[in-house]
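Missing here: one protein chain of the complex. Every other protein chain is in place.
Right after this comes subunit A.
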Amino acid sequence: MLTSFLKRLATAIPSLIGVIIVTFLLTRVLPGDTAAYFAGPAASAEAIEEIRVKLGLDKSLPEQFVDYVGGLVSGDLGMSLTTGQPVVKDIVERLPASAELTLLGLFVAIAIAVPLGILAAVRQGSWVDHLCRIVATAGVSLPVFFTGLLLVYVFYYQLGWAPAPLGRLDVFAVAPDPITGFLLIDTLLVGDGETFLAALAQLAVPAATLGIFALAPITRITRASMLSVLSSEFVRTARASGLSPYKVVVAYAFRNAMLPVVTTLGMVFSFLLGANVLVEKVFAWPGIGSYAVEALIASDYAPVQGFVLAMAILYVLLNLLIDLLYGIIDPRVRIEG
């Protein structure tokens, strides 16, 4: 198990090297002159040149690349010019905010989509099946920023149920010192129930927005995969052997239908990280997505590279986790691996 895990980990290294090279080149190819941007509105040509030298942008591309990789090795991702902070610090501060939001969104989606998908498959053609279809259609056809704005309009502006879309915490609430960076966990660790509820209230609408976005693929895959398993011979055998419908569906069929669902979850998670960018904009969420977009607009290379790298590492880890989950769900995968 351990060797297969290490082997799997080793295969991730070339992808990471590729990501480092490609993002470095891509950010250089983008239009926009960082030095001109940061020299300010009144900059003379000399002032721009001065900043270019200060930022090391006057060096040749290979030299800049060596500088960049050298920094990476020592854990230095460079400075963000838009926030004025080291990129590592920014990412460490902001990644938990995005992760908390994305994971909660994914959790909401799974909690609704998986049971819905199973029910739809079991009762094919019933109202549950139609509901499943409606949910899936709505989920794919509503762009995530639109759902976000709509939910803000209804639940905050019209009804007043949701708190103001002002980020992770109400303006007057005081965040606990970060332990994990996840507010929901940190507040529980220090036993601060009020702040926990406040943070949960802030999270509810953005997480629901992401949840709605993620519902469609998960319900569809759960339903399809359940349908194919339910019509397979071992299920027929199990039914014929007189096992209870519950046992047949949950213990036999569902376990076998899980593999494609888990694969989809991995993909949905990465889509969610992308969708996060828009949701963070709508809810003033201090996450990593809005950070990367702002940096991109300002031709601020270091954060963009840092963001892509962080996402790549996250994605590699996620795939690793999914591969391991395969082994748990289906022991045959372990033997082959």
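In this section, a contact is a pair of C-beta atoms (placed from the backbone, for glycine too) under 8 Å apart; a residue touches a chain by one contact, two chains touch by 3 or more; residues count from 1.
One rule holds in what follows: contacts and distances are computed from a predicted model.
Novice: The hidden chain: which UniProt name fits, "Type-4 uracil-DNA glycosylase", "Cell shape-determining protein MreC", "Hydrogenase formation protein HypD" or "ABC transporter substrate-binding protein"?
Specialist: "ABC transporter substrate-binding protein"
Novice: Among A:Leu81, A:Leu230, A:Val249 or A:Leu272, which residue is in touch with the absent chain?
Specialist: Candidates A:Leu81, A:Leu230, A:Val249 or A:Leu272; residue touching the omitted chain: A:Leu81.
Novice: So one chain is hidden, and I want to know which residue out of A:Leu104, A:Leu215, A:Leu230 or A:Val282 touches that hidden chain in the complete assembly.
Specialist: A:Val282
Novice: State which residues belonging to subunit A touch the missing partner chain.
Specialist: Touching the chain left out of view, subunit A contributes residues 31-34, 36-45, 47-48, 50-51, 54, 80-85, 90, 93, 149, 152-153, 156-157, 160-161, 163-167, 169-177, 190, 192, 194-195, 197-198, 201-202, 281-284, 286, 290-291, 294, 297-299.
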